[in-house]
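Excluded from the complex is one protein chain; the other protein chains are retained at their positions.
And then subunit A:
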């Protein structure tokens, strides 16, 4: 057993909880999780050894950042994703752990939509948050990292869409890390009640480099009967931040959850994205693009579990590995007994740009029911020298030729992303990461 050196102890948690006037249930949940964290094992992502990774060492659990006064004051990288001040109607901006800007249109407020930072949510909507916070989608005691997360949550948002409310414009959260000491333990809950619909987009942005940092991010999406949730995320955290990110959803009958995920972090990553299709006729679609560079080691598990009948699950992941980057893509389609007439499809592809880059795509279908359809496609390969020759024979430089090939490789996913804003952002960010 490796010894885990904790930078925090119970008193840090008690002080933080008291400073935020948290309800007692949350303090108890934190302490309970903290006590369990020490003994719980790390998760075991297939084919990546993470026991030497840093999930516990960071500058500080809580940094006192001054909130940004307005969107005009945001760092450039954040302004790009938020857009002009007058168009950013429903947006939350967090500086390190500190809530900075929160806009929610009067129309949505009137309709009963709740969109607020995590700390405010637990005070003002304690019962609602208690109902969903790590109770039914992700549990605190699954492993060491979920427990640590529950104990140390220090940011995030709560989005609640009442029955029959359809939100047309995307709701956006921007999490900025501009203090190298700041540890990120964000929790995001999206509840879409029956027949509602919402598009939520989040951005993770680092503006500073750090020697060692931690991001432990958990999302829980609860989609009610016939609800539609489109969830976009573009992650661009700095090099020495170890990222554990778990984005998970559950569906009631006929609910849809669509994930549009862009993993553009520069550090090591363990990513889990799971949709549990509980209700009959429910639907999950995950689209993900990844660009790896430097010495990044990354493990992405995307899983759709079919419990309900007539459920459909689609996974489409493309990744490009540069330099010495290494990525494992695990795609899991699981059809439980009784989930008849269900369909599980997945496609994973990795393109390696250099001799030292590594990729592995593991399509897994676990099927416990006869009357279903399923399919998978996976490929891992190096860039074709003849493609580069062809492009270069037209005068295009090698660097530009590679850029075109990468862009082309990711385009089949990027172009199909259901959220226009995420598509636009990702094109620019991919460009930047490829040129690094």
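Points worth noting:
In the analysis below, a residue touches a chain if its C-beta (ideal position, glycine included) is under 8 Å from a C-beta of that chain, and two chains touch if they have at least 3 such contacts; residues count from 1.
Going forward, contacts and distances are computed from a predicted model.
A chain of the complex is left out here; the name its UniProt entry carries, from "Putative murein hydrolase (TIGR00659 family)", "Nucleoside ABC transporter ATP-binding protein", "Sulfate transport system permease protein CysW" or "Fe-S cluster assembly ATPase SufC", is "Fe-S cluster assembly ATPase SufC". Contact with the undisplayed chain is limited, among A:358, A:382, A:407 or A:423, to A:407.
Within the full complex, the residue among A:124, A:166, A:371 or A:384 touching the omitted chain is A:384.
Within the complete assembly, residues 384-387, 389-398, 400-401, 404-405, 407-412, 415 of subunit A touch the chain that is not shown.
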